[in-house]
Structure formats: structure tokens, C-alpha cells
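After this line comes subunit A, so read on.
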Amino acid sequence: MAETPIVEAPILEAKGLHAAYGQVRVLHGMDFVVNTGGVTALLGANGAGKTTTLRAICGMARSTGDLLFDGRRINNLPTEAIAALRVGHVPDGRGTFMEMTVEENLRLGGYIRRDPIEPDIERMFTYFPKLKDRYRQQAGTLSGGEQQMLAIARALMIKPRLLLLDEPSFGLAPLIVREIFEIMRQIIVTERTSILLVEQNAALAMTIADMVYLMETGKIVLSGPAAEIRKDESVRRAYLGY
Partner candidate 1 sequence: MEGFLHQIISGIATGSIYASISLALVMIFLATHQINFAQGEMAMFSTYIALTLIQGGVPYWAAFVITLVVSFVAGIILQRTVLEPLARAPILASVGAFLGLLLIFNNIAGWMFTYSLQPFPSPFGAGAPILGGLLSRHELGSTAVTLLVLIAVWAFFRFTKLGLAVRGAAYNPVSSRLVGVPVARMLALGWGLAAAIGAIAGMMVAPIVFLDPNMMGGVLLYAFAGALLGGITSPLGAVVGGVLMGVIENIAGAYIVGTELKLTTALVIIVVVLVVKPTGLFGKSLASRV
Partner candidate 2 sequence: MTENMSRLLRLVFIAAALLVPLFFASGYQLFQLTLVVAYALSVLGKNLVTGFGGQVSLGQGAFYAVGAYTAAILMEHFDVPYWATIPVAAITTGIVGLALGLPALRLGGLYLALVTFAMAVSVPQLLKYKLFENWTGGVQGIVLLKPDAPFGLSLDPDQWLYLFTFAVGAALFLAASNLVRSRIGLAMMAIRDQPLAAEAMGIELARYKTLTFGVGALFAGVGGALGAIAVGFVSPDSFTIALSLTLFVGMVVGGAASISGAIYGAIFIVFMPNIAEEISKAVPGAIFGLILILFMFFAPGGIASLVAAQMRRLRLTR
């Protein structure tokens, strides 16, 4: 066994993670890590259990096994408590507060912060200038792409140590998606937050991930550093479809 260099502990680690909604078991023993400062992509088709994984982390699905955040076990903590640990979650469907303005959405994002959040709002404008234009507009009137940007900005207001992204490309035109992922690359560099990205679009996810896990019906069937998987054409074709 090769000597592994000493690196920082992963910010999120799952060991034998099982999760269920009530009586319905969805995840059957998953192991994965999100490296500190890294981007982990969780890939798989519809129904594989990707969203459930994120929900389990946020206490919205009952889990057994180990979910370790910074070495600390966080299974089944209330959702608000997970947010207080500075885990930002961009849910599937964006979760926009439709009746509220863009400003109010962002302010809600910073709810748990005690320090002034204006500088962070300004920073969101540098990532997403469109939000500045629409600052006082009702969030429900924004386009899908803009709502996705708003959702990401909202999650970033926490100054998250871990950012959970649930299918950011869903339902968006390819051009918008590319724009968003471009901005994400900036964000990764500037915010120094770790990311767990759930995506159906494997090719897209691979452009920013450093670790890749492929899920099928609640289990991980393929895993490895993104660089290696990218190189292995047969694996890409067979499992990731490109």
C-alpha cells in the first residue's frame, strides 16, 4: 500500500450511510467523502437517491450509519441546526421564497449571521450582476436561471463551509447552465467553500469536480478521483454516458 500524504481531514464523510423516509429505505450503505476545499460530484440517474443523500445530511431524512461533518456526527440533527453549522443547501427546485423580493431572499439567507451582511450581498452582485438589477423585484418573477443564481447566492450568504448543490442544471437552458457553472468556478476559488454537487449531467459536473461518485438505487457503484475517471474512456462511456 502506497504511503498516503498527510492531508486535511475531509469536511464531510459518510460511512455506511443508510437513509429512509418513514418506512421506505432509500440509501443502502454509502461511503463517500468531500475533501476540505474540494468539489465532490454525486452522479446518477433519476431515482438513484442523490437528493435523498443531501436531505439526509440536512436532517430531512432519517439516517443511520455515520455522517461526519468536521469529524462530528451529524445524523438526524434538526435542519436548522445543520444550517447553524454553516452548511448551505441549494435545494432541488431552487426553494425560492417566491412572494419575497430578491433582497429579502438574500437577507433570509443570512439569517443566522450576527455580523453585517451587506458586504456579502455586494459580493453576490459581483458573481451575479443580474441579481443587482432585480434587487427589489419579487423573486417569483425571475427567470429559471436567475432563480438558480438567487438560490446559490442565498446559500452563500451563510459563508458556508460546505455547500450542497442539488441539480443546479435542472430545467435550465444549456447556455444559462454554462454561465452558472462558470460562475461556480469563480466561487470555488474565492469562497474557499467545499462543495457536494448532485447532478444528472455528468459531463458538466466533471468540469469542476475533483472526486466523483456514481449512484444507483441507493448505493455507490463507481468512485474515484475525477482526473482518473475523465481519462478512462470505457468507464465514461459505460457509466457516465459520454
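Inclusion criterion for the candidates: all candidates are chains of the complex that A comes from, given by their letters.
Assume a residue touches a chain if its C-beta (ideal position, glycine included) is under 8 Å from a C-beta of that chain, and two chains touch if they have at least 3 such contacts; residues count from 1.
If you're wondering where the values come from, they're calculated on a predicted model, not measured in any experiment.
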In-complex contact partner of subunit A, selected from candidates 1 or 2: 1
Touching residues on subunit A, where the partner in the complex is candidate 1: 58, 60, 78-80, 83-84, 89, 91, 95-100, 104, 107-112, 154-155, 157-158
